[in-house]
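Every protein chain except one is present and positioned as in the full complex.
Order as written gives the chain letters A, B and C; numbering starts at 1 within each chain.
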Amino acid sequence: MAKPLNEKLRLKEYAEKFGEKLKKIKVCAFDIDGILTNGGITWDGENIGFNRTCHIHDGYGFKILRDAGILVGIISGGDSVGMRKRFIDTLKLDFVFLGNEDKRDAYKKILALGYTDEEILYMGDEFIDLPILKRVGFSATVPNASYEIQEAVDYITHRESGDACAREVMDMLRYAQDIKPVVLEF
Amino acid sequence: MAKPLNEKLRLKEYAEKFGEKLKKIKVCAFDIDGILTNGGITWDGENIGFNRTCHIHDGYGFKILRDAGILVGIISGGDSVGMRKRFIDTLKLDFVFLGNEDKRDAYKKILALGYTDEEILYMGDEFIDLPILKRVGFSATVPNASYEIQEAVDYITHRESGDACAREVMDMLRYAQDIKPVVLEF
Amino acid sequence: MAKPLNEKLRLKEYAEKFGEKLKKIKVCAFDIDGILTNGGITWDGENIGFNRTCHIHDGYGFKILRDAGILVGIISGGDSVGMRKRFIDTLKLDFVFLGNEDKRDAYKKILALGYTDEEILYMGDEFIDLPILKRVGFSATVPNASYEIQEAVDYITHRESGDACAREVMDMLRYAQDIKPVVLEF
Partner (left out) sequence: MAKPLNEKLRLKEYAEKFGEKLKKIKVCAFDIDGILTNGGITWDGENIGFNRTCHIHDGYGFKILRDAGILVGIISGGDSVGMRKRFIDTLKLDFVFLGNEDKRDAYKKILALGYTDEEILYMGDEFIDLPILKRVGFSATVPNASYEIQEAVDYITHRESGDACAREVMDMLRYAQDIKPVVLEF
């Protein structure tokens, strides 16, 4: 069998390093642009508007966490047809907040469900994400976020924006909480 | 003449290292998302649905292997117009299984054609690929697959998802079986 | 809290190194293709024409600089529906010059507003950008610009074309002028 590449091995180390924080997590919230996408936006005509590309690994990561009883969703300042198709219609996430750059409202609604700060994980990459990044139990960002964002978070992913960087964090959480996806017998 | 870059040289070494397994291969099956694509999916309107981008080198690799008598095809949990246009209408692959996340059925149909596990090569990157990855004669995945997938396969490609990582495996198979594509005299 | 990655730390060093020049900047102008995009252009049908993809971080960078009283805009030889939607309709930049490969006219119009060369920052990547790159107070380009362009500018970004390389320069300017984006209390 193949020897897993180094980054993967380190991911288990990080899961251990942040174990105390990660074990408390019950909610995972993600920004879209620059986290679930590579930051790219493309005008696709009046019917679609500005469009983005998501990564299939992040989508499957959502599914794994949900199956394990973790609440998963989106808090994005942007909004578009494609994102609704992906996160509401297809992935059917537990919560999808779109189109408000003041993300405090969405966060308060999550708290109102009965969760505490330390039970929430958030991943974002911009100044509008800072209020939440500073409050949550575990915060993460990407390597190309501005200095002030990188300085404020618990963890900076090795994968770049849109290259399944969210899945990197989800996998780390999975290792920390010992979540094992169902694998069919064959 | 140029001195080929290092990765290419190593590819011949790998072909030798895995020679015993690769020489038995008669069927090559690939997952789509994250293998034949970079994992990106984009909403492209009601007529096209979620869309993906494939790599031309993988397409030509299919052709080379088929010309050498190897059965080539797809086992994908996803399904879309673009993928049908590419793999059925254009490349006319020997088998194209789409839209079933339980990939055991497709695999059984290949076995039913008279092939054995050790004659099949499979490349996939997600937990739903594990049942097949664990059974086939030669298994491969990509550098950004989750730890459990990397740990289960024979070979992890050097190329990333969608960057012709399938062709890397096809070329390795080609070297192991001494398959030489036709090059026109001039 | 996470230790910011190295490039970010160096960015503050560069801001210091170029402090004298950057402190005078009152106008920031950017080329589109190869700077605000990764250089890619895609035919998208008669209604959209040739299309490009922009980066969300550059868009937010424009907003931060404008809030700090800096004039921001575009001087591009290209022109397309998507670029108008992005830079005029959505981001509402202070100036957007499109469709003229002779960029001297646009530059003169900026000077006519009462600004001097040393108060203008420009980022471009092609020979048609050289006349302006050589005149402005601070000039920048990307790692894959031709030798003659790289040789002519003050700064070559670490990020590649379209990967928020403009934001890298904007952040550097921000550090040099001590511009702090508003972060909501929470």
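Throughout what follows, contacts are C-beta pairs under 8 Å (C-beta built on N, C-alpha and C of every residue); 3 or more make two chains touch, one makes a residue touch a chain.
Computed from a predicted structure; not experimentally measured.
One chain is not displayed; in the complete assembly it touches the shown chains B, C.
For the chain missing from the display, the contacting residue among B:Lys12, B:Arg104 or B:Lys134 is B:Lys12, taking the whole complex into account. Residue B:Cys54 is the one among B:Ala29, B:Cys54 or B:Ile156 that touches the chain missing from this view.
Contact residues of chain C toward the unshown chain are 33-34, 37, 39-45, 50, 78, 102, 104, 107, 125-128, 130-132, 134-135, 141, 143-144, 146-148, 150-156. One chain of the complex is left out; on chain B, the residues touching it are 1-2, 4-5, 7-9, 11-12, 44, 47-48, 51-57, 59-60, 64, 81-82, 85-86, 90, 159, 162-164, 167, 171, 175, 181-186.
Here, only the chains that are shown with their structure count from here on.
Here the CA centre of chain A is 29 Å from the CA centre of chain B.
In terms of their C-alpha centroids, the spacing between chain B and chain C amounts to 41 Å.
Looking at chain C, one finds that none of its residues touch two or more other chains.
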